[in-house]
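One protein chain is absent from this view; the other protein chains keep their places.
As written, the chain order gives the labels A, B and C, with residue 1 at the start of each chain.
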Amino acid sequence: MADMAERITDIGPPKYDEMWPQIIKDNYGKWAHHDLLEPGVMVHVSESGAKVFTVRCGGTRLMTLVHLERICKIADEHCGGFFRFTTRNNIEFMVDDQSKVEPLKKALSDTGVLPIGGTGAGVTNIVHTQGWVHCHTPAIDASGIVKSVMDDLFEYFGSHKLPAQVRISLACCLNMCGAVHCSDISILGVHRKPPVIEHSHLDKMCEIPTTIAACPTAAIKPSKVDDFKSVAVNADRCMFCGNCYTMCPAMPLADADGDGIALWVGGKVSNTRSMPKFSKLAIPFIPNEPPRWPSTVKAIRNIVEVYAKDANKYERIGEWAERIGWERFFEKTGIEFSHHHIDDYRLAMTTWRNSTQFKFTK
Amino acid sequence: MADMAERITDIGPPKYDEMWPQIIKDNYGKWAHHDLLEPGVMVHVSESGAKVFTVRCGGTRLMTLVHLERICKIADEHCGGFFRFTTRNNIEFMVDDQSKVEPLKKALSDTGVLPIGGTGAGVTNIVHTQGWVHCHTPAIDASGIVKSVMDDLFEYFGSHKLPAQVRISLACCLNMCGAVHCSDISILGVHRKPPVIEHSHLDKMCEIPTTIAACPTAAIKPSKVDDFKSVAVNADRCMFCGNCYTMCPAMPLADADGDGIALWVGGKVSNTRSMPKFSKLAIPFIPNEPPRWPSTVKAIRNIVEVYAKDANKYERIGEWAERIGWERFFEKTGIEFSHHHIDDYRLAMTTWRNSTQFKFTK
Amino acid sequence: MAIKHQTPMLDELEKGPWPSFVTDIKAQAEAGKDACADLLGQLELSYNDKEGHWKHGGIVGVLGYGGGVIGRYSDVPDKFPGVEHFHTLRVNQPASKFYKTERLREIMDIWDRRGSGMLNMHGSTGDIILLGAFTEQLEPIFAELTRKGWDLGGSGSALRTPSCCVGKARCEWGCIDTQDICYNLTQEFQDELHRPAWPYKFKFKVSGCPNDCVASIARSDCSIIGTWRDNIRIDQKAVAAYAGGELSANGGAHGQGTKLDIQKDVCDLCPTQCMAFDGKTLKINDAECTRCMHCINMMPQALRPGTDTGATILIGAKAPILEGAQMGSVIIPFIKMEEPYDEFKEFVEKMWDWWDENGKNRERIGELIQRLGLSAFIKACELDPIPQMIKEPRSNPYIFYKEDEVPGGFERQIEDYRKRHAR
Partner (left out) sequence: MAIKHQTPMLDELEKGPWPSFVTDIKAQAEAGKDACADLLGQLELSYNDKEGHWKHGGIVGVLGYGGGVIGRYSDVPDKFPGVEHFHTLRVNQPASKFYKTERLREIMDIWDRRGSGMLNMHGSTGDIILLGAFTEQLEPIFAELTRKGWDLGGSGSALRTPSCCVGKARCEWGCIDTQDICYNLTQEFQDELHRPAWPYKFKFKVSGCPNDCVASIARSDCSIIGTWRDNIRIDQKAVAAYAGGELSANGGAHGQGTKLDIQKDVCDLCPTQCMAFDGKTLKINDAECTRCMHCINMMPQALRPGTDTGATILIGAKAPILEGAQMGSVIIPFIKMEEPYDEFKEFVEKMWDWWDENGKNRERIGELIQRLGLSAFIKACELDPIPQMIKEPRSNPYIFYKEDEVPGGFERQIEDYRKRHAR
């Protein structure tokens, strides 16, 4: 262990401007406008007349040093040793002259693993979480599903042919480490069985009062089982949030049959036109189907395609669904409506239809 | 007491069609369209070509047999002995020929107490409740305030010059015996002091557990005072709903200084254009000012006038406020915004502004 | 007996153009009603005190009925003996409140002989309110009323007096027989109306179309609102007349001669934007229409509701006590309403059974639905969940799955789990 006297702490990250290429340094705060020259390629024009050309590539987020080194190398060779990641884990390479764009694109293409796209009215990278690669609470994998969905929607990654941008995200459990609650399409890992309780160890591994307090629906009560101090779960009140497991490892929820995917639609974050919106439930449950989750992939494609065909230009999925009405959304997508779609949590009554205004559907 | 054998019970009201004038009987379900010939006077035209002319008069609702007889007499003389009340307590006289309209109008005018109007884009009668004339829980009177407000807004009762219909209602306590929670303008009697408790009699007059259970905020606890079994109220948790008093006469809330009026705006019931809306708080408190409540009268006129000037045609108060934004509503009406306007009850979070979209105001 | 008390404050309310209840009550006092004289006196006292002067409740009524009478006693009876008792009787109004004076005079006559002479025409629920009776008069009044063919309305934890808009009797938009529905339900449920046996009150209100002129969506546990499921009827000639300014906008509601700008005032304000006007012909994409009535309201001579009519049923509206106000929520998007309304009544019975079984004391059905969930209610009514019942699907992920929905059920052994996962 390092000597405490030598320890360096609380220095924070390197300062941002150290990481800027010259063209960014020179034109910081002076950008006047931009244009998407083609999918994945944009130019920003400075008040000074200078231009920066950006080529955006699909990022896997979960990557190795091998891949990162590949990226660095291209940055070194084409971009003076600079590049950046976007807030959705895409990779952006910037050059200061249009003549450098084609060589850069070629180099990227040559790797075979840095697809160009992710801009404009299309599908960009899926924001996602850890899944079975790292986390302890997931109901689903992350990277495998993302790969399967992006393979299927690949045509929309490198094109500008949707009515508006479609932001997809994935979270592997209800903790929702990502903006899954406000995405055009969200893939959410859900448990459906109450925790199985390890009575023999619970008292040793967990603090019982904290565990009880963790349950938002008060489903957990203290209980004595075979002389062990433990807890009991009222299965009728459990909605499988997993918060008890977060506090207490003796209460795992994961289960091959219980776990799977819920699909959500119509959320957004931007304040553009309409105010930000939460994602709404589209499909309550699709089983886990590794390795390529075909039912999930198909369900998402269906939503994207129906949206692509039916929505107005410049209209995000949520804006479209609200304009046509959710009853129409279910009709057009052919998604089955069920009791699960009807909210029964704290603000449920705000989702009921307090008007005779509705459309008839088949 | 009448002999039980002879008792007639459960016969219900007389059948409706017994009360219909011939023109209604003949054209029931055949009406094709209508027209408001002038404020308070309308014609409905049947598919058969027949017409019924209706003259609507302001009703006081709280009335005596003297007044009711006056109404009956006019109905006898002009309308073949028929008339009706509207759902807002106006009185409608119907004739089957246009030539009968003017004589009818004259007769009504001659009474001096049956003003013609209440139709179309104006202010119609105020729906109201009992107030100090009958109820045991009111924070305000009803008829006196209604009279004062209608006197002031009288010009809008007999004219069609507002952007749309303006429905005003009054309830004398939070029980809200009327559609006060969904009116363009609502006058609501509010208490502001916690119940004063009659410990010496509470146990005799009330069931303590029911009383405790009546409080929506759990502000009431059992308590022993001077050897009396009674209750205590946590004043910090009391929001003066009066529900405890409804259950327990030993807990009156009424107080000359505590009680007064809250004004609400922007509610509607119809499904027309926008869905029905709840009324929103405009002015949290105006003191009781009998006999003519000048501050309340003035505040209402101000809202009506600002609305009249600013709204689009065919736009109700709530539709107007939502279009311009509530921040603008407060600015334009000059009504002070306070902590009380910020919801802190169960669904409060649905009223917060979850967007950068807002207007700057002075 | 005439005026007994000085009422300087109330006298202020004799001024102004709106009819004065004070002047009216004075006239009734002059006509010999002591109660009216004392009512004015006590009201003047209230105006001085800024507090009401009625005691809390009081259990009075007529034999065999659990409601229909609200007990009321003065808390200053010495000063105002005429209103020492001031009970109200709720007399069930005829549906949509048409009156034949001859029949109304039956009530007036009884009330003149036995009551204060004061009334509310009408109470907020819709009843004729006879305002101010002494206890000993209640039974005689009841006996006389029923003998004349009138009955009491509801109060307490009972069905309340149903009410309705004028509808087909004098309105071109009535999609259902509001009055017949109102009357039929009132007759069918006389027992529920007169003998409180429920957790709390229950109200029906019936409007003929989505304009909802009886405010049912705000004020009734069960709203029955007329609607249609075919197309809006269009008379293109009349459309042209509106476009040309020959017909007044909104049926004259903004003054005769008000010209309609069909694009701006109609099409642009249509909530679903399903209308198109090319200057001549108006087109409606009826499949997208949510039957809001706006266009019909604007052009009553050109547009009419369709002819395949029925009702939308919304449940749960109520005032704020206890958990905050609610509006009705769509439970049955469309139901044919034809006499004897059996399908509707079957629904009502299921709804009441569920409420009766699960409702707590003083819990309205809307609050019970809040507490147990809309889904639970729908299931109890044996209805299928459909998106018309909601504005939007849930946005929280907290779904309460039932054991039988999940393969393998809920029972699991920790030993099995630990076989796959070390501790």
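Note that in this section contacts are C-beta pairs under 8 Å (C-beta built on N, C-alpha and C of every residue); 3 or more make two chains touch, one makes a residue touch a chain.
Since the structure is predicted, the reported quantities are computational estimates derived from the model, not experimental observations.
Asker: Touch partners of the unshown chain, restricted to the chains that are shown, please.
Answerer: When the entire complex is considered, the left-out chain reaches A, B, C.
Asker: In the whole complex, what residues of chain C lie against the chain that is missing from view?
Answerer: Against the missing chain, chain C presents residues 49, 51, 53, 55, 75-77, 320, 324-325, 395-398, 420-423.
Asker: Contact with the hidden chain only, please: which chain B residues?
Answerer: 174, 176, 181, 188, 190, 192-194, 196-199, 201, 216, 235-241, 249, 252, 255, 257-258, 262, 264, 267, 278-282, 284, 322, 324-327, 329-330, 337-349, 351-361
Asker: Which parts of chain A face the unshown chain closely enough to count as touching?
Answerer: Chain A touches the chain not shown through residues 1-2, 4, 6-21, 24, 28-29, 31-38, 42, 44, 52, 54, 58-69, 72, 75-76, 81-87, 89, 94, 113-115, 119-121, 127, 129-138, 141, 143-144, 147-148, 150-151, 154, 157, 160-161, 165, 171, 174-182, 210, 213-214, 216, 241, 243, 245-246, 249, 252, 254-257, 259, 267, 269-274, 276, 278, 288, 290-292, 313-314, 345-347.
Rule of thumb we're sticking to: only the chains that are shown with their structure count from here on.
Asker: Work out the mean Cα position per chain and let me know which chain is farthest from chain B.
Answerer: Checked the centroid distances; the maximum from chain B is A.
Asker: Averaging only over C-alpha atoms, locate the centres of chain B and chain C and give their separation in whole Å.
Answerer: Centres of chain B and chain C (C-alpha means) sit 13 Å apart.
Asker: Just how far, in Å, is the C-alpha centre of chain C from the one of chain A?
Answerer: 47
Asker: Hey, what residues on chain A touch two or more of the other chains?
Answerer: In chain A, the residues touching two or more other chains are 347, 349, 354-357.
Asker: Give the residues of chain C touching no fewer than two other chains, as numbers and ranges.
Answerer: 210, 212, 217, 225, 271, 291-292, 327
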